[in-house]
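Apart from one protein chain that is not included, each protein chain of the complex appears where it belongs.
Then we have chain A:
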Amino acid sequence: MSTSAHTTSTEHTAGATGTEKTAATAVRAAPGAVAHLDRGPLTMDELAAVIARDIPDGSYVNLGIGLPTTIADHLSADSGVVLHTENGMLNMGPAAVGDAIDPDLTNAGKVPVTELPGAAYFHHADSFAMMRGGHLDVCVLGAFQVSTAGDLANWHTGGPDDIPAVGGAMDLAIGAKDVYVMTKLFTRTGAPKLVPSCTYPLTGVRCVSRVYTDHATFEITPNGALVQESWGSTAADLAARLDGGIAPG
């Protein structure tokens, strides 16, 4: 699923020759990184399409509650992707409308959905055995923060008035073969969400393989986060804006 250009070696990559911090906190360009400078950052809908494009045909996939759910709208019918919903179904179909709404058939976000031919229902312990047993190919989760080492924080801000609610996030984070994160790269106040080390309570440790954001996509490697593709900025620009990033010379 990764392109062959996605290296995990420590060799210098194009344009990344600046003052180095520890490699684990690095943000830098991957070899062959593509920067789209003729436009601004992606909309969330465009980002959903990018992720859909990268999900290998035929994968068994869980899309997290919220933004990741919109990826389904961009999966082509002939992709053969089978959607898993944690509340007990494989080959989930699109959202239900009108007479197709059945209160007994919802997705993990409690939104009414439909079933596709070949669907299967199962109970919760089986549903989570699919995750925890390593049977799911890909899950896509939202994030409060992701570290350049692949730690994920997406369930609890730790704030005194915040009611913690984890759902299936921790099981997905450790269970799926590939964990993608879908998020804006910066908060409303401009703080990076891709960070050297998460300050929010963790969902999983070193579990994320890719981070998809409006500004860029990142592959998480033993040497940090490598920019694969960016929109509206170069990898160097982004590294400079991200905490702990290397400003390439």
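Convention: contacts are C-beta pairs under 8 Å (C-beta built on N, C-alpha and C of every residue); 3 or more make two chains touch, one makes a residue touch a chain; residues count from 1.
Just so we're on the same page, contacts and distances are computed from a predicted model.
K.L.:
Given the options "GntR family transcriptional regulator", "DNA polymerase IV", "Fe-S oxidoreductase" or "3-oxoadipate CoA-transferase, alpha subunit", say which is the protein name UniProt records for the missing chain.
P.N.:
Not shown, but named in UniProt as "3-oxoadipate CoA-transferase, alpha subunit".
K.L.:
In the full complex, which of A:P103, A:P117 or A:G159 touches the chain missing from this view?
P.N.:
Going through A:P103, A:P117 or A:G159 one by one, A:P103 is the residue touching the chain not shown.
K.L.:
From the listed residues A:T69, A:T148 or A:T203, report the one that touches the chain absent from this view.
P.N.:
Answering carefully, the residue with contact to the hidden chain is A:T203.
K.L.:
Considering the whole complex, not just the chains shown, which residues of chain A touch the missing one?
P.N.:
85-89, 101-106, 110-112, 115, 121-125, 127-129, 131-132, 151, 156, 161, 163-171, 174-175, 201-205
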